[in-house]
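Notes follow once the structure below has been shown.
Only one protein chain is missing from this complex, and each of the others stays in its spot.
And then subunit A:
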Amino acid sequence: MTDRAKVWGVHLLVLAALFAAQFLLPSYHVTNLARIMVLAVFAMGYNIAFGYTGLLSLGHALFFAAGMYGMGLPVWHLEWLSLPALIAGLLAGGAMAGVVGLLALRTAGVSFMIVTLMFAQAGYLTLLYLNSWTGGDEGFVVARSGRVLLGFDLATDTPRFMAAFVLFAAGLLLCLWLVRSPFGRVMVAMRENEERSRMLGYDPFRVKLTALILSGLYAGAAGAAYGMLFGYVGATFATIQYSILPMLYVLLGGAGTVLGPFLGALLMFYLIDITSGYTDAYLFVVGAALVGLVLFAPKGILGTLRERALRWLP
């Protein structure tokens, strides 16, 4: 079997398994899987910036929240329908990433982390200050009328799962295509050696900005979908925690692997869900698992697997 066939085979198999899961799993896990798929889209976006282009951002919560509020505010204040609201959320994530990128990409490394973190914190506080428009710290419920997409009520289980699945499948296939495209190779080149890429004639600023905007579009789409599928928009999603989460998903699953973000989101979700049933200190368990990961498999699960056995894994 050629590598190309293996790559497509594995990714399509994952999608088929996820599609089948809704018929096989109990309803609790089906809804969890819908959440995980949306969060995985967020993490896939983070992976485009961090895993493939080497941009270690601490501000992705801002892009996620931009998508969430970009969708939610028009539904609340302007009574927009779901489709234009979702598109608005997607674009808001990309636009926010573009604006932040124009300024933050003048820096690199640790400075880039700090600048993106500060932008995200400013965004969070803006949401609190504009309380009368945003619902402040309490947030707001997305009206049921704004959660009907193309005739499907996203507040019900099957349409919600299918919407999350379609978004995830689109995100995954697009990511697979992107990282294997010439531009994807240039992204990796930026990560590996920016100076050499510049010498070869590529404009690092332009490449990194494009990657960050793509990353923001993913985060925006995930934020908009999360708000619409689960009916709530709130400022908590703009806190630092939601910048750290996609990073953890990516590190756990494997930075620079297409399926890594999903695997990381899946494992992290259930790690918290299961351990919280046994101990109050479940975040300690999560922390210990991550320390163990960094010590013994610093490239994440799929990254390590690729290194040791599956060299064709994108």
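A few points about this structure:
By definition in this document, a residue touches a chain if its C-beta (ideal position, glycine included) is under 8 Å from a C-beta of that chain, and two chains touch if they have at least 3 such contacts; residues count from 1.
Just so it is clear, contacts and distances are computed from a predicted model.
Name of the non-displayed chain as stated in its UniProt record, restricted to "Putative DNA metabolism protein", "Succinate dehydrogenase / fumarate reductase iron-sulfur subunit", "ABC transporter substrate-binding protein" or "Acyl carrier protein": "ABC transporter substrate-binding protein". Taking the complete complex into account, A:128 is the one of A:5, A:103, A:128 or A:244 that touches the chain left out. Among A:218, A:237 or A:262, only A:237 touches the chain left out of the display. The chain omitted from view is touched by exactly one of A:113, A:142 or A:265, namely A:142.
Interface with the hidden chain, as seen from subunit A, comprises residues 26-28, 31-32, 35, 125, 128-129, 131-132, 135-142, 155-156, 230-232, 234-237, 272-273, 276-277, 280, 282-283.
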